[in-house]
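Notes to accompany the following structure.
A single protein chain has been omitted from the complex, and every remaining protein chain is retained in its original position.
Going by the order they are written in, the chains are A and B; count residues from 1 in each one.
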Amino acid sequence: MQEQLIDKVMDEIKKRMESQGAAAPTEAPAAAACAANPGMTEYVGTAIGDTIGLVIANVDPMLHAQMKLDPKFRSIGIIGGRTGAGPHIMAADEAVKATNTEIVTIELARDTKGGAGHGCLIIFGAEEVSDARRAVEVALKELDRTFGDVYGNDAGHLELQYTARASYAINKAFNAPVGKAFGLIVGAPAAIGVLMSDVAVKTANVELVGYASPAGGTSYSNEVIIMITGDSGAVRQSVLAAKDAGKKLLEALGGPAPSVTKPYI
Amino acid sequence: MQEQLIDKVMDEIKKRMESQGAAAPTEAPAAAACAANPGMTEYVGTAIGDTIGLVIANVDPMLHAQMKLDPKFRSIGIIGGRTGAGPHIMAADEAVKATNTEIVTIELARDTKGGAGHGCLIIFGAEEVSDARRAVEVALKELDRTFGDVYGNDAGHLELQYTARASYAINKAFNAPVGKAFGLIVGAPAAIGVLMSDVAVKTANVELVGYASPAGGTSYSNEVIIMITGDSGAVRQSVLAAKDAGKKLLEALGGPAPSVTKPYI
Partner (left out) sequence: MQEQLIDKVMDEIKKRMESQGAAAPTEAPAAAACAANPGMTEYVGTAIGDTIGLVIANVDPMLHAQMKLDPKFRSIGIIGGRTGAGPHIMAADEAVKATNTEIVTIELARDTKGGAGHGCLIIFGAEEVSDARRAVEVALKELDRTFGDVYGNDAGHLELQYTARASYAINKAFNAPVGKAFGLIVGAPAAIGVLMSDVAVKTANVELVGYASPAGGTSYSNEVIIMITGDSGAVRQSVLAAKDAGKKLLEALGGPAPSVTKPYI
């Protein structure tokens, strides 16, 4: 992996030198070539966080059994990425609201490419492949928004999520009640997450649904995570207060920690 | 770790600038200095994947007990690396075929230096240290080949392995039958592995021995892994079909994904 990183840096240097040097205004953006459709019917698309979206119309029965999928789902939709689990779960939540699918499994890898958090694998079940495809499309499109309140620098990251009405993906992943407001608060390194959690629950009258830390509830990630529910105004207020506290601390540790995309809460 | 990476990049830049600039044809390959024998009898050698091979002629009894080694093995051979578990298990499988040793333990770390997969620690047991040393030598030598169908880019990696006749390392690691053809299919991020698995089992009449994913069967790596067995032609065909599908997807996600060494399947 490291060799590739070095090469990437080399390319970056070359590019910047050329643009500093003098001309090279005809350079085409090479990276765009990556997202080329591979010409497979199973391919749906890619998104931020090294995320890929796929569908399988008829999962092989032998694989179906080994994956322990519910037999009623012939078709599955798949989203998975190297960086992010919260953003993907929130995106999947919108996808199940919008389509005739169910969340079958949510698995968290210890990843983020050397960062402190998770990657993920989420599987939607559907009776029709068109439904599975639609769910994956919706989820991929949501990711830009749900990465909006992820903030990072070299020392760690924060993640905040909020929805006025949780659906089945959030329920499956975090055991939070369906139909109620939901907030997710993540701080890495984990020490920062502890303080954000304390600030969040002291800010407004919310209910603490869960607490996860490196040794329990995470896949050994360097995060403390809480999930809160309650009145939508209170949940949003708690999340924003935790963000402010976390951002101050993370920036004290590692310098500016900008949003990965654009804040939405 | 990061500081060292920066330094490595700096050295690389310096080297490339000098070679571009004009002269510097007398530069000796500095990296070669690394593999210098440290002058210890326990040292066997190094190989790709930051792999080191070692032997201990007489393991200390107290350590022997804590490591829960079978008392009959006085001597152990050790191979372990930062990147790769599949390549090492396949290499160890050749080593046990070729020597008078047994596989004692196979452990997978969550590693690959910021990549999506595993590192490993494999221990051979032997009654004579010369046997343990020979097993480590064989395994180290095999690694160049067994890394041949590992393909990677910045977004993830694929790994394919195939043997016409599995032996005891494969049996220990994957519970696959000894003496039969065996195939290993790995995709990372895990979403790609799901699709490769489906393609593999649909391509030919093979038996699915196992399925591993971030939350089960891996050390929280961002991989989906399947192990297949059956007729050697069918296993090979399945593995190659999975490779083609996986390569298209991984390259759609992250650009060209070349072999780490040279494909062998």
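The criterion applied here is as follows: a residue touches a chain if its C-beta (ideal position, glycine included) is under 8 Å from a C-beta of that chain, and two chains touch if they have at least 3 such contacts.
All values derive from a computational prediction rather than experimental measurement.
Asks: Using the touch definition up top, pick the residue from A:N153, A:S232 or A:T261 that touches the left-out chain.
Replies: Counting the whole complex, the residue in contact with the absent chain is A:N153.
Asks: Could you list which residues of chain A touch the chain missing from the display?
Replies: Answer for chain A: residues 2, 5, 8-9, 12-13, 16, 83, 110, 112-116, 152-156, 189-192, 194-195, 197-198, 201-202, 207-208, 210-211, 213-216, 218, 220-224, 226, 245, 248-249, 251-255 touch the chain left out.
Asks: Contact with the hidden chain only, please: which chain B residues?
Replies: Within chain B, the residues that touch the unshown chain are 1-2, 4-6, 8-10, 13, 33-40, 42-43, 46, 50-54, 56, 59-60, 62-63, 66-67, 76, 78-82, 105, 107-111, 113-114, 119-121, 123, 154, 219-220.
Basically, only the chains that are shown with their structure count from here on.
Asks: Could you please state the distance in Å, as a whole number, between where the Cα atoms of chain A are centred and where those of chain B are centred?
Replies: Computed value for the inter-centroid distance: 29 Å.
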